[in-house]
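Missing here is one protein chain; the remaining ones are kept as they sit in the complex.
Our next item is chain A:
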Amino acid sequence: MALQDVCKWQAPDTKELSLCLPPAGSWAVPRGCDPQTFLQTQGPSLAHGTTTLAFRFRHGVIAAADTRSSCGNYVACPASLKIIPVHRHLLGTTSGTSADCATWYRVLQRELRLWALREGHLPSVASAAKLLSAMMSRYRGLDLCVATALCGWDRSGPALFYVYSDGTCLQGNIFSVGSGSPYAYGVLDRSYHYDMSIQEAYALACCAVARATHRDAYSGGSVDLFHVRESGWEYVSRSDVCTLYTELQELPEPDQELKAEDQELEAEAEASQTHLEPATPPRAGESGELFLGPREETPEDSRMPAETETP
């Protein structure tokens, strides 16, 4: 060790997360220019608006997103895929700058794959979220914008984490990200409960995104629906929002005569939600809506769309 000290030789640090991206602070930018100001004044207005959501429940984690990629007032792509698979048991919903999301997910895929090769098993969703947030926090202040929900199934069961590019890493049961998220949260908070059935969960996710796209200008196109189960992730459906919204509107109102089963379901739904709103009148047609299953499963939709769809 004495010789090493004399020569001031530094052992290459192989334990650090290996990133083949230039370290923070050495991106190529015009001299004398702060990247953040540059982007704000001269740069393109990057694609931002979206509605994505994810929630975990007994039977796994549901991830849903719209498919509109907007660049200011211009719809760059009406059919983009905003949910990126990381590995068999992990998905990420992406929001923010599409390019940043795509890049960082590829980096995450590489890191997790290397980890799996070294350790013999994939890391938990918590580890993946921590890794991603640690990697991105080194680029803080450089206008990275990645707001993502990592949805996965690991040894501890269904897991959901929200990661933001400033380094935030939060665990939760429901997350909605993007410009349409306030509208989606409204729908989700109303009907979510952990013990939902799978059909109810699919319906809730599609309903939330459809209603959000109705009000948010930057969201639209279709609703992509994914489900992460114990056996891995599954691409459930891609449904056009206009059709979805019309169907939602056509569902019966509560003051009309409901069928006997609908009445039962309403009673169930109320019973499970009385702790939330004890004094309100019967819910408007929620129980009817809850059975809106995946409708648009045309042959093309049931296949996983090719990677080229990613913006």
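Criterion: a residue touches a chain if its C-beta (ideal position, glycine included) is under 8 Å from a C-beta of that chain, and two chains touch if they have at least 3 such contacts; residues count from 1.
The rule is simple: contacts and distances are computed from a predicted model.
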item	value
Name per UniProt, for the chain absent here [options: "BUB1 N-terminal domain-containing protein", "PIGS transamidase", "Histidine-containing phosphotransfer protein" or "Proteasome subunit alpha type-7-like isoform X2"]	"Proteasome subunit alpha type-7-like isoform X2"
Touching the absent chain when the full complex is considered, from A:119, A:195 or A:250	A:119
Which residue of A:62, A:84, A:131 or A:241 touches the chain not shown here	A:131
Sites on chain A contacted by the missing partner chain, in the whole complex	1-4, 11, 15, 17, 119, 123-124, 126-127, 129-131, 134, 155
